[in-house]
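A protein chain is absent from this complex, but the other protein chains hold their places.
When the chains are written out, they are named A and B in that same order, and each has its own residue count from 1.
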Amino acid sequence: MTELKGRPDTPLEVEEAPMDEAEGLVIVSRSFGRQTWDRFRRHKLAILAGVVLLIMTISFWAAPALSPYGFEEITPDFNQGPSLEHPFGTDDIGRDLLVRTFKAGQFSLLIALLVAVLTTVLGAVVGAVSGYFGGAIDSFLSQVINLFLVVPSFIVLLVVAVKWGSNPTGIAVLLALLLWTSIARVVRGVVLQYKEQEFVLAARAAGAGSLRILWRHIIPNTFGPIIVNATLLVGVAIILESTLSFLALGVRPPTPTLGNLVDAAKGDIDSDPIRVLIPGGFVVLIALCINFLGDGLRDALDPTTRRVRE
Amino acid sequence: MERGWGPEMSVLSQSRPSQNGTPILEVENLVTHFPIRAGVLRRRVGTVFAVDGVDLHVYPHETLGIVGESGCGKTTLGRSIIRLIEPTAGVVRFNGEDVIGAEPKRMRELRQEMQIVFQDPFASLNPRMPVRDIIGEPLLIQGRTRKEVRPQVAGLLEVVGLSPEHGNRYPHEFSGGQRQRIGIARALALKPSLIILDEPVSALDVSIQAQILNLLEDLQDELGLSYLFIAHDLSVVRHISDRVLVMYLGRVAEVADRNELYDRPAHPYTHALLSAVPIADPDLERKRQRIVLSGDLPSPAHPPSGCRFHTRCPIAQERCTETEPQLREVRSGHWVACHFALGAGETLLARVEELHREVTVLAFDPIDTDNDGEAGHPVHSG
Partner (left out) sequence: MGEQRLLEVENLSTSFTTEDGIVRAVSDVSFHVDRGEVLAVVGESGSGKSVMAMSLMRLLPKNAFVTGWASFEGRDLLSLSEAEMRKIRGRGMAMIFQDPMTALNPVFTVGNQIAEAVRVHQSVSKPLAMKRAVELLDLVGIPEPGQRVDSYPHEFSGGMRQRAVIAMAISNDPQLLIADEPTTALDVTIQAQVLEVIITVQRATGAAMLLITHDLGLVAGVADRVQVMYGGRVFESGDTRDVYYGGNNPYTRALMRSVPRLDERTSDRLSSVPGTPPSLIRLPRGCVFWPRCEFSEQVCRTTEPELIQCGTDHVSRCHFATTLPEFEYGARLGA
């Protein structure tokens, strides 16, 4: 630009003043991820939820590993209340409930994570294809999504769960089939919004093909909404899985999940309420933490809360 | 001529373009229609006649300004020329070569020659990419290696008045004017000879607007660029353009050299448009008689019959509702699409009075210099 200085008709030298000096401030460069983290950090509740969730997750794995009992191991102590030996007591055939509860947390969490992964993959692919290519493909996929939404899927789920839902993988697949449409719709919306953005047009003007545009410009912008929705789905999946297992339509004992533990203990609610309250409490706590975390992520990843100069 | 981006960049021709010689861009009868679809089966229920038969030429080193109000198709026109939107029909030739029919591989090469700068400095930069990648992307797309790209990006940042260190930052860390500089740098990366500037300054504050206009003019002189400058601001277009083309509902209303068009508009629409723009000079502004067109802009989905402007034209006659006027040359290089074009020096108001028609005129009282000056008030003249 220096060559352009001092043209005869220029009364004062313009342009060349460094912008930052003129603004009176130098902004420290922050990457997108860094900003997101800075915004997330301000959500104390989301941070707390994340920490609690992390502690729970670690203990779900650590406790059974450290315990002298296996989760399917039958001890001679039947139907015992909490004691030093068995802090959560034992069930009617003498299994240690602490180990079973934490192992159940492990299974429930794994199922929920599997659901999140499956829904995200299915939903993101369908949503992205539908939104980006539009036309007949979009019409068809949108109808498929609508079909999933209008079918009373929970009833269908109850019916199919009897047949395939008895093991953890089966139930995860079923829940994913029930839940993927919400991700697909979110991703389709985001893709539709971004594919007409001028930065996408600029890439096309430079000769970029569809793949590059999807990969470099559109997909990165769907990460935020996908992460938020997948997180919230984990919470939904935990609750749904517990519900099904509680109704004895989900994972069957001896594999413990938080839902079937409550189911097993429901007869003893008067004599030994702690057996219901502990696994039930875990379900509530996990769902709550995940929702707080999701809210925090939503704010942190929402581009509209990006700071704007006044 | 090989152009580098380093500090060795030399000052090229400073002379104003001449319109002799062959045009760099020729557009003939360009048509871009959009279907309006509705219902589950997405049946076509209508058509938006966004661009409906436009002819234009851009000569080397020239700026052709395109003005018009919303719905006139100016943005669609710009995008259709470089096939960001596929036109429905018509011919676009770049240096004599057919653009519309170009094979994908050839089209990709042609894109190096024709670039575009967008209006919205917020939407036109990917928020997730550092500026370095944004500017370098066209080069990577066109097959340059990352090693080649890096110094070029640094050079480009300097060319548009930013410093190379800015490359590591993200778009949100820049002000509107700086983002527009980034958008310009990206357009320059492939060393194009034609740049379509789609409302490049209308989102900017006035003081920043001037910086960007000056930058564009400098770059044009320096690099011998041709511009298609699309805008709704008539003052800005007059400032930057060599020739100006006025659009109304997908058609060309008038095209002429800048001063010829602004000083002696022949189309009643151009006249009314110029009359609607206020001038930032209190004494002058309060002497003017500004014609206010009645009615709203018709929708480009339902353009009026005959001359599209006849529904709002204060001097329209029977013929205008039936026959669509074609562009004709009224003076040298001055083309107008009107059956009853105004003569040189003839004002629209005079013609209206001649026809004993009525039109709303906005005129302000001159300022009473001894205080208590009343604000202007509009009068209705018949």
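Keep in mind that, in the parts below, contacts are C-beta pairs under 8 Å (C-beta built on N, C-alpha and C of every residue); 3 or more make two chains touch, one makes a residue touch a chain.
Source: prediction; values computed, not measured.
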item	value
Hidden partner chain, touching residue among B:T47, B:N95, B:Q142 or B:N214	B:N214
Contact residue for the chain not shown (choose from B:V292, B:L327 or B:L349)	B:V292
Residue in contact with the excluded chain [from B:A50, B:M114, B:V252 or B:L273]	B:L273
Residues in subunit B touching the chain absent from view	69-70, 175, 177-178, 205-211, 213-214, 217, 232, 234-236, 238-240, 258-259, 262-263, 272-286, 290, 292-294, 296-297, 312, 360, 362, 364, 367, 369, 371, 373-378
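Simple rule for what comes next: only the chains that are shown with their structure count from here on.
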item	value
Subunit A-subunit B separation of Cα centroids, rounded to whole Å	47
Residues of subunit A that touch subunit B when the two form their complex	1-4, 7, 14-16, 18-19, 23, 27, 29-32, 139, 197-199, 201-208, 212, 216-217, 220-221, 303, 306-309
Touching residues (chain side subunit B, partner subunit A) in the complex	7, 9-11, 40, 42, 79, 82, 84, 107-108, 111-112, 114-116, 118-120, 123-130, 134, 137-138, 141-142, 158-163, 168-170, 172-173, 175, 178, 183, 186-187, 189-190, 211, 214-215, 218, 222
